[in-house]
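Inspection log for the structure reproduced underneath, given as structure tokens.
Apart from one protein chain that is not included, each protein chain of the complex appears where it belongs.
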Amino acid sequence: MKPLRVGAVGLGRLGKFHAETLAFHLRDAELAAVCSVTPNERAAAEESFPGTPVFANYERMLAEAALDAVVLSTPSDCHCAHIKMALAAGQHVFCEKPLGTREEECVEVMACCRAHPNQVVMLGFMRRFDPSYREVKRRLDAGEIGRPMLVRSYSVDPAAAIDGALAYLPHSAGQFLDMAVHDFDLARWLLDSEPVSVVAGGGCYAHEAFAAHDDGDHVGAFLKFENQAMLFVFAGRMAAHGYQVETEVIGTEGSLRVGTVPQRNHVEILDGHGVRRLCSQGFLERFETAYRDELQAFVQCCLEGKAAPVTVEDGWCGTRIALAAQRAYRDDSLVRLPLTARGDLAK
Amino acid sequence: MKPLRVGAVGLGRLGKFHAETLAFHLRDAELAAVCSVTPNERAAAEESFPGTPVFANYERMLAEAALDAVVLSTPSDCHCAHIKMALAAGQHVFCEKPLGTREEECVEVMACCRAHPNQVVMLGFMRRFDPSYREVKRRLDAGEIGRPMLVRSYSVDPAAAIDGALAYLPHSAGQFLDMAVHDFDLARWLLDSEPVSVVAGGGCYAHEAFAAHDDGDHVGAFLKFENQAMLFVFAGRMAAHGYQVETEVIGTEGSLRVGTVPQRNHVEILDGHGVRRLCSQGFLERFETAYRDELQAFVQCCLEGKAAPVTVEDGWCGTRIALAAQRAYRDDSLVRLPLTARGDLAK
Amino acid sequence: MKPLRVGAVGLGRLGKFHAETLAFHLRDAELAAVCSVTPNERAAAEESFPGTPVFANYERMLAEAALDAVVLSTPSDCHCAHIKMALAAGQHVFCEKPLGTREEECVEVMACCRAHPNQVVMLGFMRRFDPSYREVKRRLDAGEIGRPMLVRSYSVDPAAAIDGALAYLPHSAGQFLDMAVHDFDLARWLLDSEPVSVVAGGGCYAHEAFAAHDDGDHVGAFLKFENQAMLFVFAGRMAAHGYQVETEVIGTEGSLRVGTVPQRNHVEILDGHGVRRLCSQGFLERFETAYRDELQAFVQCCLEGKAAPVTVEDGWCGTRIALAAQRAYRDDSLVRLPLTARGDLAK
Partner (left out) sequence: MKPLRVGAVGLGRLGKFHAETLAFHLRDAELAAVCSVTPNERAAAEESFPGTPVFANYERMLAEAALDAVVLSTPSDCHCAHIKMALAAGQHVFCEKPLGTREEECVEVMACCRAHPNQVVMLGFMRRFDPSYREVKRRLDAGEIGRPMLVRSYSVDPAAAIDGALAYLPHSAGQFLDMAVHDFDLARWLLDSEPVSVVAGGGCYAHEAFAAHDDGDHVGAFLKFENQAMLFVFAGRMAAHGYQVETEVIGTEGSLRVGTVPQRNHVEILDGHGVRRLCSQGFLERFETAYRDELQAFVQCCLEGKAAPVTVEDGWCGTRIALAAQRAYRDDSLVRLPLTARGDLAK
């Protein structure tokens, strides 16, 4: 099979990881171009990927490089525009989450996708590809824990990352869109249902800086779903023990948990601090396999003409829930989400 | 020191355990009388406590037995009346939770307590005496995890108890008053703050019978507190693995968890089911030490003329939060709790 | 039933605990006298047990106090003599482990016991009364893990206790008799079999002081049993995380573990040190329930004329294995234990 020629756009931490994955670790794919607006990142790419064309301009890359697909790791507020450009250029698209940060752009990009039905557009909710989350989904669907009653899902960055988070604040779309969107997506996927209402809380418990952006450093949300299940989400910036991504599904006949202790390997330490495990300190460490498996899945979809396992509609649902949670947080109110049949979401 | 003469009233599972504790395991106390309206329970008591007077009638016990105090393990809707009768008879009172099931009776009984300032009245929120919860409280108060942001607290009975729960349904005050009241009390105690709003969800996921009582078999609630902390509570009837009482406090500098795995002892089993721990199957198994320590504390308060560590005001706060959660559940609404300075609660 | 009148002899840490148990926490027993050669301990006893006769001399206590039984928490090298004196005085005896430190005295005391067949003599291997160990024994006997192949058992004191251990060195009977004797007893009890050979290792890894006593600060031993099962024992003075008493039984169809993480309660801490549990720091903390339950069992045996669940023969077996291990350690040799039918042990 001729390998899929992929251009990696955006070479920040995750973008660089995606580029390396494409270059060295996938079957049936090759890294055919990289693109970054940041000179440092381009210089690093020249070294890491000798012989691979490096672009400073996304439009030029689309025009000049010989590509079948692009992988977008660009800022959240560029996603929709970048997807549309790639579609217009005939490329398949893999785009990091969230789909967009505003309702209109999401609706537009969904329309655009429908206008290019033969091009794959896949959203980067990588947790769906994590072996642990996949096992939970499989057991849940097999009825092993009965009827799901509650999903609890936490997404908290390690405390060590707080300086970066403060520096990034001007570009942040807020906790709900940046972080909790993963949990909203997980709950939709796990429950196979859509939320009907949301309330939210939280605040600036440690860093007032977030208040200027109508955000908290840690936030919580409580949602009810069409199927009567509940979702409780906690998202934030400062878990002392590490990258705290944990999820629990409580059913009538059992519970499934992922990542209660986000241990980074099989080591246990017994010393003056007690008996302890050290934890993952970031998304690349925790989700390395998931990130690789999702790109491999994307490559296979493109080559085999299959539908994307995570769609722009999924992206839109995540964004609209996050926006509703944001409104509930800001207004201290109970926000109802329109009862929407799944098929209608993209209308 | 002359031992405190205590009458144990109500000899169901917990009442019998209290009686045994008084008879055999406390310092400075003696079981001076027992009382039950149930013939079986009286017969069993004759055997377990030879020589101890057994009464079928509470008023008669108060009138005839030589007592300093009573321990009430009677039905929830009798608590307030029984407390008032004991106070009138000059007794100290230890009463099981909840204080009452209706606002008026709680307010009345608080007034009655104020009229008997030299008699101890203590509420049975035993979790405050559990060594694990005490350690959490101590570390939290010492600032070890920074500022508390979230309390998450679950109270789910073991699945094996569901038949009993269904049989008891006519007498149940509902999930929020029966079970979650413990979690509400814990959060107030841990956070040293009062809630300002509550929403609730849940349903009859497995047993429609609860719907006839405007209740669910499992319910959830999300509360905001004056100090901006959040509380998420999940309470229910059917934890497959056992008696699931677990609590987590997430602070800006760390987290503390109690009972994530409610293991019943130090045994771990490695077999075809994986690597596993078996769990406590009920409150007596899990909270044996706490139940004993709280009665010992009550005895010491009575003998030494000290204030009760858990008061009727605490009881009233638990009940009013539970009633608000119940309203939120039934109306699918956001219920605001009056901003109440602690001192005003009993007015 | 008339309570058993018990005299507690030796009021060190464990002796005092036994006395308190007898005074306050048992059914059908009363603390009728205490005895200690240490003035401080006697003074403390006057305060803790007002009204209870306090003796400085064991013989006098046996002569003067109105007793049915004695509980001996005296130094290891006095056990045999003290048991014989109590038997001569007509008392039932509960004696702390080890039975003795020399072969001859053990053989003599067994003969003495046979000469007083109506008096209970029970050895203090309290682990057999721990709820976790009991569950392991029950599951093993029920065949749940198939045929036992290996017992691994550790007994290490907390690092914090090292100064005490060094001060106590002149009185120590050595690691194998002081500590590992518990593990030898556990293995005999769990396997229902006797060892046939032993090799040992270890050394003074941190404290040369032990070498002067032909001992190590940490030692290990590997034994084979008549039933072909193996035993690996590790015993020592300095576990950084706490009181490390852990045991594992590996069978052909599963394994059972006790105390892999000797956590002291249900609390888990998530902070900059990782996710951790704090551990028990000593035998009283870890085995509180076991110590109480074994004394309750002793009381019941005395009152009901039943055989002791842990016998002087068990004590002798523990001692003889410990002595063999000591020889193997000192000679760096493989020591064979005489194949001894259980019934012959006391001959």
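Letters A, B and C name the chains as they come in the text, with residue numbers starting at 1 for each one.
By definition in this document, contacts are C-beta pairs under 8 Å (C-beta built on N, C-alpha and C of every residue); 3 or more make two chains touch, one makes a residue touch a chain.
None of these values were measured; they are calculated from a predicted model.
For the options C:Val107, C:Leu166 or C:Val199, the residue in contact with the chain missing from this view is C:Val199. Screening A:Val6, A:Val136 or A:Val181 for touch with the missing chain picks out A:Val136. Set against the missing chain, the residues A:His25, A:Arg60 or A:Lys306 yield one that touches it, A:His25. Within the set C:Gln119, C:Ser155, C:Gln175 or C:Ser255, the residue that contacts the chain not displayed is C:Ser255. Summarising the interface, chain A meets the missing chain with residues 24-27, 130-132, 135-136, 139, 144-145, 253-260, 262-263, 265-272.
The missing chain lies against chain C, touching residues 145-147, 149-150, 152, 159, 197, 199, 201-203, 205-206, 218, 220, 222, 224, 228, 230, 232, 234, 236, 238-241, 250, 252-255, 260, 332-334. Chain B meets the missing chain through residues 159, 239-242, 244, 261-263, 269-279.
Quick note on the criterion: only the chains that are shown with their structure count from here on.
Most remote chain with respect to chain B, judged by CA-atom centres, is A.
For the pair chain B and chain C, the distance between C-alpha centroids works out to 39 Å. For the pair chain A and chain C, the distance between mean C-alpha positions equals 57 Å. Chain C has residues 263, 269-272 in contact with two or more other chains.
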